[in-house]
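The complex appears here without one of its protein chains, the remainder shown in place.
Here the chain labels run A and B in written order, and each chain numbers its own residues starting at 1.
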Amino acid sequence: MLGYALKRLTSLALSLLVASLVIFLVVEVAPGDPASYMLGLNAQPDTVAALRNELGLDLPKWQRYLSWLGGMLSGDFGTSYTYRTPVAQMVADRITVSLPLALYALGLSTLIALPAGIYAAARRGKAGDAAVIGATQLGIAIPNFWFAMLLVLLFALKLRWFSAGGFPGWESPLMALKSLTLPAVALALPQAAILARVMRSSLIDILSEDFIRTARAKGLSRRQALWRHGLRNALIPVLTILGLQFSFLLAGAIIIEQVFFLPGLGRLIFQSITQRDLIVVESVVMLLVFAVIAVNFLTDMAYALADPRLRHPR
Amino acid sequence: MSLSSRQKYPGGLGAEPPVRQAPEALLQVEGLALSIGGTAILQDVSLSLPQGEILALTGESGSGKSMTALAAIGLLPERAETSGRLLLAGRDLLTLPERDLCALRGREVGMVFQEPMTALNPVQRIGDQVMETILIHKAMGRDAARARAVEVMARVGLDPARIPPTRYPHELSGGQRQRVGIAMAIALRPKLLIADEPTTALDVTIQAQILELLTGLVREEGMGMLMITHDLAVVAGMADRIAVMKAGRIVEQGPTAQVLAEQRHPYTRQLFEASRHQAPLGLITPGETLLSVQEAVRDYPLPRKGLFAPRGQFRAVKGVSFDIRRGERVGLVGESGCGKSTLSRAILGLEPLQAGTITLGGKPILSHGKPDPEIRRRVQVVFQDPYGSFNPRHSVARIIAEPFHLLPDPPRGAARQAAIASALTAVGLKPEHAEAPIHAFSGGQRQRIAIARALIIEPELVIFDEAVSALDVRVRAQILDLVAELSRTRGLSYLFVSHDLSVVRCITDRVLVMREGEIVERGRTADVFDNPEHWYTKSLMEAAPRLPAPDMGGDDDAGGEPL
Partner (left out) sequence: MRPSLLLGAALTLIFTFAALLSFVWTPGDVTAVDIASRLQPPSAVHWLGTDQLGRDLLSMVMTGARTSLAVALVAVGLGMGLGVPLGLAAAARQGGWLDELVMRTNDLIFAFPSLVIAILITAIFGPGALNAILAIGIFNIPVFARLTRGAALSYWRREFILAARVAGKGASRISVEHILPNLANLLIVQGTIQFSLGILAEAGLSYVGLGAQPPVPSWGRMLADAQTMVSLAPHVAIVPGLAILLTVLGLNLLGDGLRDALDPRLRPSRA
C-alpha cells in the first residue's frame, strides 16, 4: 500500500511540474504586454520599461518560470498586475466561496445519486428503474447554468425562499450556506444524473457476476447479496467517476458563480482575463489543475482501499 | 480416453448391481419441465438421488444439465416457467416461497460452481466468505462460526498455516479457490451437494485432487451429490448412478456400471464412442528435418515491484530443443502455464526469443526480429476458440483467404475463388459457404473453417493450439478425424498443443511433455503413455480420469452436424 502510494505520489508531482510548464508557456505566448496594457495607450516607452523591470518581465523566460514555480511552492503566487496585491491573498478570499460550493455540490450529488442508482439497479426493468432512467436522461441533458436560472425564477423570484444571488460572507455560516444552496443544487443535479447512471449500470454488471450467484447459493437473499457483495464491488468504478466529477464541479462552479453573482474563483478569473492580469490567470488555472490532479490521487488511494487486488498485487 | 484395459472400473461394483429401492430419496425430480420465454429448456426430467450417493448428470453443452442443477437449488432465472415436482427431502422446491428457499440454500443444499476464478467475491477475505454461510443462517455465534470456518477450510485441504483465512481470492491458485468454494458449500453440512462442472476449469492433477476431495466428503459426511459434468471419464470414476441428457431430456439413466455396460440409448453410445475415439492416423515415414527448435528461451518482463526496483523477468520457456521431421505428427502436452502456448507462438514468429533459434527448413523464422514471409508461409495455425478466431465482420471467403497476404503473387478472381472452394471442400464444407457470414456457423464448423484458413497456402507445418478443447466430444471426434485424414492424404506435419492427454494420444505419433518451461519427457506417443519415465508424466497419467474399456464393439457413427 505504501509503495503504491509513493508511486502515485511521484507521478502526481511529475504531472504538476509538466502542467505548470504548459500553463507558463501558454500564458507566455499570449499577445499583449501586461505593462503597456496597465499603463494605457499613451504611456512613454521608458515608463513601460521601468514597470516591466519592476514586475520582473524583463528577466529571461526560464528564470521567470523558476521564480514563479519557486514562489508557488512557498505559497507566494506573485503580485497582481492590476491590483498590486498578492495573488495568494486574492485567491484565498475567493476560494472560501468556490471550494465550499464544489464540495457542497459533490455531497448533494452523491447523496442523491447513489441511492437512486442502487434503487434502479435493484428494480431493474421495473417501473422504478424506468423512472430513474428517465430522470437521469433529463438531468444529463439540462445545462446547469440554465437550470440555475430556472431555480432562481422559481425559488427566488416567485416563492422568495432564497435570494437570487450574492454572498453574505462566512460571518453567519447559516446564511452563507443558504446562499450557496441554489447554486449547489444547480451544480449537483446534472452531475447526480451521471453518477446515478454509473452506479446503476455498475451494480447491474456486478449483480450478474458469478460470485453473486455463489452468495445466493449460500442462502443470501437477492437484497442481501446486493448489499453485502454487490455494492462494494460496484463502488470501484463509481469512485473513478466521483474523482472526475470534482473537476467538472470546479469548472461548473466557475460558470454557476456568474448566474448567482458569487465572488468566487470564476469571477476572479474572468475579471483577470479582461484586464490582462495574466499572473492571476496563471495562478488560478494552476490551482484548478492542482485540485484536479490531487483529487485523482485521492481517488487512486480510495481505489486501493476498496480493492485488495491493488493493495497486495501477487 | 481409450487408454488401456489395465484400468479396472473403480468402485468395485459388479456388472449387475442390485437395483436400489429408493423411497427415502433425498432428491426426487418428477416430470420437471422448464421453459424460458416460450422456449422449452427441460422436458419431462425425472431423477432420483438417494442419501449418500453420487448421481452424475452428463451430456453435451446446451443439453440442460446446468439448468437442472440450478433448479435443484432453487436458483432458476426469474423468467423461468416450470411444471412437475422437484422434491428435496419431501419439500417441493418449485412451489416453495423465496424466503424458505433462502433458508434452505447453503443449509440443506450447497453448490460448487465451475469457474473458481470468478466464483469468489474479489474484495472479501476467504475466511469471511466461508463464515458467511454459517452466519447468514444464524447457525452459531460469531466466534463459533469463525472456528467452524477454519475447521472446514482445513477439511477441504486449505492448511491455515499456509493459506490463512485472511487471504483474498486473488492470492490463491485456481485449485485453492475451488477448495474455498467447496468449503462455503459444505460449511453447514448440507444434505445435498451440487457440483456444476467443478473441475472443468482446472488442470488434470488438480482435477484429480478436487474429485477425490468431493467423493471423500460425500462418503464421510453422508451427503448426496448431484454432479454435473460433460466428461464421461470423470463420471465413470466416481458416480453411483448416471443420467445422460440430450436436448433437455434424460435419455438414459441407471447405475453407473449398468449404463456403461449396456448403453441402451444410441446417444449414450455415441458419447462413449466419441470419448474414446482413436483417429485413424495411418503409418508415415518421416522425411528430413522440417522444424528445428534449439535452446529456445523466452522471457517476459514482470511489472516493477517498487518505483525504482529493477524489473524482474519471468522465464516462460527455458532452453527447449526439439525437431519435427516432414510428415511427423507431434504432440505437446502440459498443464496451464507450462509455456506450451508461448513456445507455439514463438514457432509462429509471433514472439521473439531471448536466446536459441527456431528454424524451418534450415532458415530462421525471425531474422533481426522481423518474420520472413518466405519462411512464414510454410507454417500456419489453428487456435482454440471457435468464436474468437475470426473477425466477426468478415465473410468466410475473406477469412479463409487472409493468408494469401503472405504470397508474393496471390491468386485473384477465379483462381482465388477456386482456391477458397477447394480449401472448403478439403475440410468437409461446401464451396457455397464462402459468402456466408461467420456467425452462421456452429463451433465445429468454425474449427473446420479455421483449418481451411490454415491450409489454403499449403503450409508444410500446422500448429494446432488447443484446437479441439472447446468442442463437445462428438464434434471433437469429427475434427480429429479430419486432421488425421489431412495428414494421411497431404503428408501434413503438425504440432498438436493440448492440455488434454486423451486427445494428444489419439492424434500424434510422438509426444513432448512440458512442465515449467522445460520438456521433461519425449518419445513415441504410445511408449510415453504406456510407460512414462518421468515422475511428472507419471503423475499426469495417474491423475487423468479414464473410461473403462469398452465391453462391446460398435461402428463409428458419431452423427453429422446439421448445417
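Rule of thumb we're sticking to: a residue touches a chain if its C-beta (ideal position, glycine included) is under 8 Å from a C-beta of that chain, and two chains touch if they have at least 3 such contacts.
It should be emphasised that the depicted structure is a prediction, and the values quoted were computed from it without experimental measurement.
Here the missing chain is touched by one residue of B:Arg167, B:Arg298 or B:Arg377, and it is B:Arg377. Across the entire complex, the residue among B:Gln354, B:Asn391 or B:Thr489 in touch with the chain not shown is B:Asn391. Residue-wise, the contact with the chain that is not shown comes from A:Leu157, picked out of A:Leu157, A:Leu177 or A:Leu305. Checked against the full complex, the candidates A:Leu6, A:Leu66, A:Leu177 or A:Ile273 give a single residue touching the omitted chain, namely A:Ile273. When the full complex is taken into account, the listed residue touching the unshown chain is B:Ala440, out of B:Ala144, B:Leu302, B:Ala415 or B:Ala440.
Seen from subunit A, the chain kept out of the figure touches residues 15, 18-19, 22-23, 26-27, 29-31, 137-138, 140-146, 149-150, 152-153, 157, 247-248, 250-252, 254-255, 258-259, 266, 269-270, 273, 278, 281, 285, 288-289, 292-293, 296. Although one chain is not shown, part of subunit B still touches it, namely residues 345, 348, 350, 371, 373, 376-377, 380-381, 383-385, 387-393, 402-406, 437, 439-440, 442, 450, 453.
Everything that follows uses one rule, which is that only the chains that are shown with their structure count from here on.
Our note on geometry: subunit A versus subunit B, Cα centroid distance of 51 Å, whole angstroms. Of all residues in subunit B, only 73, 75, 98-99, 102-107, 109-111, 113, 115, 118-124, 132-133, 136-137, 168, 170-171, 181, 184-185, 303, 305-307 touch subunit A in the complex they form. Looking at the complex, you find that subunit A touches subunit B at residues 3, 6-7, 10, 209-211, 213-221, 224, 228-229, 232-233, 306-309, 312-314.
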